[in-house]
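Only one protein chain is missing from this complex, and each of the others stays in its spot.
Chain nomenclature is as follows: A and B, assigned in order of appearance, with residue numbering initiated at 1 for each chain independently.
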Amino acid sequence: MAINWFKYSAPSTFYALAGKLIPWFAISAAMMFAVGLYIGFFVAPVDYQQGEFYRIIFIHVPASILSMFLYLVMAGYAALGLIFNTRLSAMMATAIAPTGALFAFISLWTGALWGKPMWGAWWVWDARLTSELILLFLYLGYMALHSSIDDPRRADRASALLAIVGSVNVPIIYFSVKWWNTLHQGSTIKFSGTTMHVAMQQAMFIMLAACWLYAIAVVLARVRSVILERERQTKWVAELPEVRG
Amino acid sequence: MKELTLFGMLKLVVQRDMTLAMRRRADVLTTLIFFVMVVSLFPLGVGPEMEMLRKIAPGVLWVAALLASMLSLGRLFSADHQDGTLEQLMLTPQPLAVVVLGKIIAHWMVSGLPLVLIAPVLGIQFDMRMETLGILILGLLLGTPVLSMIGGIGAALTLGLRGGGVLLSLLVLPLCIPILIFGTAAVDAVASGLSPVSHLSLLGALLVLALTFAPWVAAQALRISME
Partner (left out) sequence: MLEVSNLACSRGDQRLFSGLSFVLHPGQIMQVQGENGSGKTTLLRTLCGFVSADEGYVAWNGAQVASLGDAFHAQILYLGHLNAIKDDLSALENLKISAAFSGITLQDATVKSALRRLGLKGRELLPCKVLSQGQRRRVALARLLVSDARLWILDEPLAALDVRAVALIQELIAEHLSSGGMAIFTTHQPLQIDSMTVRTLALS
C-alpha cells in the first residue's frame, strides 16, 4: 500500500488526519488499559518472593520502555526535521517530549514505590533507575531549551540538534551507569525465577500496548494544538470550524 | 592572497583567544577560585573526618571541576557574539569546525588546565595518597577537554538566551555523567589496588570521540543560533 507520505507532511492535511485518528487510538488505549490492569492486578498470581507489591511493574516496565522508545522516536523526527527542513517533523518532536518525560517520571515513581517495600528505601541507585533519571533530565533539557528560544525556527532546530546529541549519548550514559552500578555493588531490581507466569506476560504485553496507544493518541492531540498555534497566521487555520465558531 | 592551512587557522584562533584571555585575567581566575571554593565547602558540610574525606575526594573534585567548567563555558562564544566578531569568524574561508575547535582549545587552556594543575593541592587537603592523586590528575587531563567540547555544543545552542549559564548546565551536565563516572572509577580502582587502565582508556576513547565530532556539531549549533 503506497501511502502518499508527502501529502501528509503538510500541516493542514496532517491536522485533519490526526483529528480522525485520535478517537481510535484513545478508545483502544482505554480498552487495553482496562484489560491489562485487570489481568495484572487480579488474574496474575502472587509472586513467590515479592508478594502483591510486585504488581506495580505492570505500570513501571511499560512506562520505562516507552520513555526510552519515545526518546528515540523524538530524535528520529528531530533528525528528519533538520535534514529535510520539514516543519511538521519538528512539531512532532516537540509534541512527543512531554509525553516521554511523563513516562520517565511515572517510571521513576513506580520504581520508588516498588523499592520502598522491597528495600526499605524510597530510592535505590539501581542502574536502570539512575539511567531513567538521566533520561528524564534529557527530556527536561530538551523542553527547557525549546521554550527558552523565542524564534520558532531556531527553537525547533536547536532542540532537534540537542535531541540527536542526546540520543547518541544515551547508550554511552547507560553503559557507564551500569558500569558504575556493578562497581559499587548496588541493588538491582530483579524478578524471582527465570520465567514469568503466562498471565504476567500477557498483562505486561497488554499494558505495553496500552501505553503505546495512549502515547500515540496524546501526541497526535498535542501536535494538533502545536499546529494550530504555529500556523495561526494562515488561511486554512482561520477557516477551521473550531477557530471560526 | 595566501592560502591558510587548517592547522594555521587553528593556531591563529588559539593565539587570538589566548591573547584576549590574558588581557582579561580576572575572568580566568574567577573560575579557578570557584573551583577551590566549591571543593572547600565539602569538608565544611560533611565534617573533617579524614577517612571519609579521602573516600569522597575524587567525587568531590570531579563534580567541582564539572561545575566550574559549566560556569566558564557560557563565555565561550558570548563575547564574540556581542561585538560581532563571531559573524566574522563564521565568514572565514576555513571550515567553522576548525574555528570552533580553536576556541575550545584556548578555552580549555585557560579554564580547564588550571583546574587540573591545582587539583593536586586540593587532593592533599583531602589526604589523598600519591598514586591516587596521579590517576586523578591524569583522568582530569583526559576528561576536562571532553567537558569543554560537550560544553561547547551547549554554549553554541544557548547563545544569547536569557536562561544563559543555568540552561547550559541543565543541557550539558547529563551528557557529562559518563566522564564523571569513569574519572572517579579510575581513582577508586587505584585506591583498591586494581588497575585504572580500563577506565582511563575509556576516558581516552571519549576524548577521541569528542574531538572527532564535537567541533562539527558545535559549528552546526552555531549556525542554527546565528540565523
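Basically, contacts are C-beta pairs under 8 Å (C-beta built on N, C-alpha and C of every residue); 3 or more make two chains touch, one makes a residue touch a chain.
It should be emphasised that the depicted structure is a prediction, and the values quoted were computed from it without experimental measurement.
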item	value
Identified contact with the non-displayed chain, of B:L20, B:L67 or B:L161	B:L20
Hidden partner chain, touching residue among B:L89, B:I135, B:L207 or B:A221	B:L89
Contacting the left-out chain in the complete assembly, out of B:L4, B:M18, B:I56 or B:L211	B:L4
For chain A, residues in touch with the removed chain	151-153, 230, 233
Where the unshown chain meets chain B, residue by residue	1-4, 9, 12, 16, 19-20, 23-24, 82-85, 87-95, 223, 226-227
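Just so it is clear, only the chains that are shown with their structure count from here on.
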item	value
Complex contacts: residues of chain A adjacent to chain B	134, 137-138, 140-141, 144-145, 148-149, 151, 153-154, 157-158, 161-162, 165-166, 169, 172-173, 175-177, 179-180, 183
Of all residues in chain B, those that touch chain A in their complex	153, 157-158, 161-163, 167, 170-171, 173-175, 177-178, 181-182, 185, 188, 206, 217, 220-221, 224-225, 227
